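Note that this complex is displayed minus one protein chain, with the remaining chains in position.
Chains: A, B, C, D and E, in written order; residue numbering restarts at 1 for each.
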Amino acid sequence: MATGLYVGRFQPFHLGHLEAVKYILGRVDELIIVVGSAQHSHTLDNPFTAGERITMIRLALKQAGIRPDRFTVIPLPDDEFHKVWVAHLLSQTPSFDVVYTNEPLTFRLLKEAGLRVERIPMFSRKKFTSTEVRRRLLTNGPWKELVPKAVASYLKKIDGDERLRDISKSDKAG
Amino acid sequence: MATGLYVGRFQPFHLGHLEAVKYILGRVDELIIVVGSAQHSHTLDNPFTAGERITMIRLALKQAGIRPDRFTVIPLPDDEFHKVWVAHLLSQTPSFDVVYTNEPLTFRLLKEAGLRVERIPMFSRKKFTSTEVRRRLLTNGPWKELVPKAVASYLKKIDGDERLRDISKSDKAG
Amino acid sequence: MATGLYVGRFQPFHLGHLEAVKYILGRVDELIIVVGSAQHSHTLDNPFTAGERITMIRLALKQAGIRPDRFTVIPLPDDEFHKVWVAHLLSQTPSFDVVYTNEPLTFRLLKEAGLRVERIPMFSRKKFTSTEVRRRLLTNGPWKELVPKAVASYLKKIDGDERLRDISKSDKAG
Amino acid sequence: MATGLYVGRFQPFHLGHLEAVKYILGRVDELIIVVGSAQHSHTLDNPFTAGERITMIRLALKQAGIRPDRFTVIPLPDDEFHKVWVAHLLSQTPSFDVVYTNEPLTFRLLKEAGLRVERIPMFSRKKFTSTEVRRRLLTNGPWKELVPKAVASYLKKIDGDERLRDISKSDKAG
Amino acid sequence: MATGLYVGRFQPFHLGHLEAVKYILGRVDELIIVVGSAQHSHTLDNPFTAGERITMIRLALKQAGIRPDRFTVIPLPDDEFHKVWVAHLLSQTPSFDVVYTNEPLTFRLLKEAGLRVERIPMFSRKKFTSTEVRRRLLTNGPWKELVPKAVASYLKKIDGDERLRDISKSDKAG
Partner (left out) sequence: MATGLYVGRFQPFHLGHLEAVKYILGRVDELIIVVGSAQHSHTLDNPFTAGERITMIRLALKQAGIRPDRFTVIPLPDDEFHKVWVAHLLSQTPSFDVVYTNEPLTFRLLKEAGLRVERIPMFSRKKFTSTEVRRRLLTNGPWKELVPKAVASYLKKIDGDERLRDISKSDKAG
């Protein structure tokens, strides 16, 4: 039985992420989804807490009909030392066989540590990026079409767009 | 729908923990299990990594026939500032309605923060403590009778008893 | 008896800050002034130590004839976790009834934590900003007219302008 | 005009501390009181938050009739690096001429850094120690006679004795 | 016998650094080379680990015929508190008489702490900067002419140019 690992910040979780999860679940039996930069929230790049991001992922995967025994979600804070991040990741997660990522630095750090790493095909990457979702949330653009319906409802419920606009007016938002 | 939260270090997860999980799941629809002191491992009090502890919990709950959509497991590092720990907990977990704990300080910190906290009945607490399991692991005592079968197999597989004995010989074991 | 709280970085303390303090003291009996980002100094955005900023505030308020039993000054380091910052603030300060701030993120974080927050009227905000004072210190502009006289003398005494110019030549000034 | 500095943890502030403050104010014009280990609270050795300790000191000094322009109170977290603590202290406090302390390590670190340090005469030190106050709070002994009246009222108001008893039952109290 | 100290990040060690080392060794008997920002690696500004940078320096100085008893190399992590950095430096290094640096902030912090600091003459500074070496590594420019031969071989061996290109594609490279 193979276990995969998928790392992202999920700020917020969008349809491209959902496609990636489905793609990986076609290749492994079980998936560990790691919510990176878990310590951050309330900044322009990281508006949502780890708890909120875990909630989004669970709502989206439930709505997509993915069986709950096939995935688990783990928050992971950044490590100031990039070279130490892989050891940190290994200590906070159940064991796994392969990591899926397209992020070049993550890919390299995992490779340098001797792990098996594979890339994920791009699902209209141009359109489905968290950066674009955040931009539309901020500017009142059509952001709902970029995220799973369950995530759209949740973001409305927690006033995600209003939070981003408040953050954008702050000089502490870095 | 009510969500409960249960905090512990689970070093390791034993039969008393399993009873507590069943008790709480009789009162709430969904349970968030928080693996505390997640940064620690390889010490006498905290021999196992957060990843290993998450694995134990998932194996034990699966074996006990608990449906995977009824619980989720989240690792949480300690915070040097006790008074800040509750805010840290809230930022790393999905929202919940009630916390179950018998730990007096945890109980007080959550109460001071205005959260709803309830106690768990004791399940032969004398016998089923992680301290006692670690003591038996270290001294080659009958530790297997204190943990779920799935946890016993897992601890054998990762040589948990040998690890504890190595740690006990070290002056860095703190 | 009502206690107010006023948070700022005070890099440096200028006439707009002084007006804000007077405004708040017209509404509360006692004021806690929190010197934020207390760990930083010797950068372009945070040239002065917390100790120096506390000194400026005490000199300026004394010169303005504000009674010393009506205010207290507390340094507070940043918290990497924005969501945890409010709990951190509460643990380091005497209790208070209301926070005064115009900073949008601070406003939101305090509101989300359930505290009472109010805005301060703008006192020619364009002119009186710490950013503008630092810009003039750096470029040898007429910075003295933006700060209380006591602050101007103190900044001269500690060679504040020279420090900013040295920092500006550094690539560690971030 | 001479400024003195007095460092302590004040867990809690007792009559011996008050005598020390009076003694020092007989020798300097102004006193900076540093509340050390500011990050700790809710442990057996450090039950009270920095905010609570600042409150105790201000209440006790007010009651003792000490003029508010003669002292200021600054919280200071510990530094893991003992050798770096003095630099940290200097960055968080207004400038001072002399430190008063009887703590041997603090004395040595300040001396090694080239500062002027003096000892404080003992005021029935046996009796008036924070350790003894905490012991009596915990065991329901006659603790009120060891602290200023204003501190006694405050500790009752925040249920300080109950907090200590809750902490004492915890294995996280360290 | 005089001991000098020379601080740099050495990302990577280039011919200008080598000239500086020779210049200082003409003025002191022994040199402590401090590898700053030791915690960083795998970013655009800090691509190499402290261990790799120590290796470069030792290879370059050996090739340059500098006697191994005349220098020692010490890694030093940054300190978030600039004002505390000097105390941190002093605690991690053997004692020294004079620091050589051209970095304005380092110069000021050392001066403010009362240490003896001297500048180093510029050795075609325009050309020999680590920034320029990193730019050429990234863009496949003629970087080898800027570094000692031993460093060039080492950078090839660890695929330094490829690492920089991978990092440059990442949004975590900051």
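One rule holds for everything that comes next: a contact is a pair of C-beta atoms (placed from the backbone, for glycine too) under 8 Å apart; a residue touches a chain by one contact, two chains touch by 3 or more.
Just so we're clear, the structure is a prediction, and the values are computed from it rather than from any experiment.
*Asks:* Taking the complete complex into account, tell me which visible chains touch the one left out.
*Replies:* Its contacts among the visible chains are A, B, D, E.
*Asks:* Of the residues listed, E:43, E:63 or E:92, which one is in contact with the missing chain?
*Replies:* E:92
*Asks:* Which listed residue, A:14, A:83, A:108 or A:163, touches the chain dropped from view?
*Replies:* A:83
*Asks:* Touching the absent chain in the whole complex: find that residue among B:49, B:106 or B:130.
*Replies:* The single option touching the absent chain is B:49.
*Asks:* For the chain that got dropped from the picture, name the residues of chain B it touches.
*Replies:* Missing-chain contacts on chain B: residues 39-43, 49, 163, 166-167, 169-173.
*Asks:* Considering the whole complex, not just the chains shown, which residues of chain E touch the missing one?
*Replies:* Residue positions of chain E that touch the missing chain: 38, 41, 49-52, 54-55, 58, 62, 67-69, 72-75, 77, 90-95.
*Asks:* Spell out the interface residues on chain A facing the chain that's missing from view.
*Replies:* Interface with the chain not displayed, on the chain A side: 79, 81, 83-84, 86-88, 90-91.
The definition used in the following text is that only the chains that are shown with their structure count from here on.
*Asks:* On a C-alpha centroid basis, what's the spacing between chain A and chain C, in Å?
*Replies:* Distance between chain centres: 37 Å.
*Asks:* Quick one: report the Å distance separating chain D from chain E, using the average Cα coordinate of each chain.
*Replies:* Using C-alpha averages as centres, the distance is 43 Å.
*Asks:* By residue number and range, which residues of chain B touch two or more other chains?
*Replies:* Where chain B meets two or more other chains at a single residue, that happens at 81, 83, 90-91.
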